[in-house]
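Omission of a single protein chain aside, the complex is shown with its protein chains in their original locations.
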Amino acid sequence: MDYKYIEQLLERYWQCQTSVEEERILRDFFSQKEVPAHLQRYCALFAFEKNEEELHLGADFDRKILNRIEEPVVKARRNTIRFRLTPFYRAAAIVAVVLCLGLAAQHSFQNDTKQPGVSYNYAGYQDTYSDPQVALDQVSSALKTVSHGLRESGLHNVDSALVDGGNDDKM
Amino acid sequence: MLCFFVGMFLSLTVSAEKAQDFVSQLMSDLEEQYGVDDNDEYGCVTVSPSMMEKMLKMLQSKDVKNDEQIQRILPHVKSMRIFSATKHIDRYNTAATKLLNRNANSYKPFKASAEKNVDPCVWIRKSGSKVIEMIVLNRKENENFQVINITGDMNKAFVYELLKM
Partner (left out) sequence: MINFRDDVLPLKNRLYRLALRITLDTLDAEDIVQETLIRVWNMREDFDKIDSIEAFSLTICRNLALDHISRKESQNEQLDESYDTTPDVASTPLQALLLEDKRSWVMKLFNELPEKQRSVMQLRDIEGKSYREIAQVLGFTEEQVKVTLFRARQHIRQEFEKIDNYGL
């Protein structure tokens, strides 16, 4: 039997040139009973991989997680704030909005185009740590808290939260 | 009501080019109200833009495990300040919340119609369409109060990377 094909596949496997399908062929080949002597030492590797594929969690896990998921969750009611303006205030509001838009347009034209809008004053910043590694540890830890906060906020409309500023106010 | 609108467009005529980050404002407020913090009841960790750059450079030069994610997140963060207190937690929590509410035209809760009792809770400040500041109030089991204050460019990519943390 000519094992050249397998030997070529194996060489390509070590070079990471095999496809997923070809790797499957190798695993199947090496789990056979009749593997030639000069290739036998690789049986352990592919047999191990095939075996590991079969590790799984039991039904007990399902029961535990389903209990956790199906716990009743107290959901807060969505709060919506509505403004009802009387005709007078509505008119005043329209005038004010038009004026504001005009001023804002004027303001943005006058601004330095490199730095539009708000920028921060970092001049007074004094670093607490001089070692970047220590600073990084603090920053990483803080970012994890931020991550937790974002998850707690819920993710309905990440887009609108970022675009609209998360404001539900209706005029 | 009209005074409000007059005030609003008057404020627009003032060039607010250099703003103060939230924690700086909070600490000014606290000093005004309670005097200088002689007893070190609260602290503030500052990581400046230049330190952020040093951190990124350091990460890019070493091959430390699990750094790819932070390397994708850090470029969005210009600076970070972390205010923390272990005593008088209610006082600082109230001061921070008041400051947020007083500047409602700048600071908005992250999620639309956010449940304000969520902890930690996230607020953002925008300039045009960009989120330039993020404030997270974190109250850890009544033992510790923290305000994490980030400035930078917090876009959707930043949020999605953070969610994977």
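Order of writing sets the labels: A and B. Residues in every chain begin at 1.
Rule of thumb we're sticking to: a contact is a pair of C-beta atoms (placed from the backbone, for glycine too) under 8 Å apart; a residue touches a chain by one contact, two chains touch by 3 or more.
A quick note: this is a predicted structure, and the numbers were derived from the prediction, not measured.
Shown chains touched by the hidden one, complex as a whole: A, B. Residue A:His56 is the one among A:Lys4, A:Lys33 or A:His56 that touches the chain not shown. In the full complex, the hidden chain is touched by subunit B at residues 65-66, 68-69, 72, 163-165. Interface residues of subunit A facing the missing partner chain: 13-16, 20, 23-24, 37, 40-42, 44-45, 47-49, 51-53, 55-57, 61-62, 64-66, 68-69, 151, 154-156, 158.
We take it that only the chains that are shown with their structure count from here on.
In whole angstrom, the spacing between the mean C-alpha positions of subunit A and subunit B is 21. Touching subunit A in their complex are the following residues of subunit B: 1-2, 5-6, 8-9, 12-13, 15-21, 24, 44-52, 54-55, 57-59, 70, 73-74, 77-80, 82, 108-115, 117-122, 124-134, 136, 138, 146, 148, 150-151, 154-156, 159-160, 162-163, 165.
Chain contact summary for the complex, subunit A toward subunit B: residues 76, 78-81, 89, 92-93, 95-96, 99-100, 103-104, 107, 115-122, 124-129, 132-133, 135-136, 138-140, 142-168.
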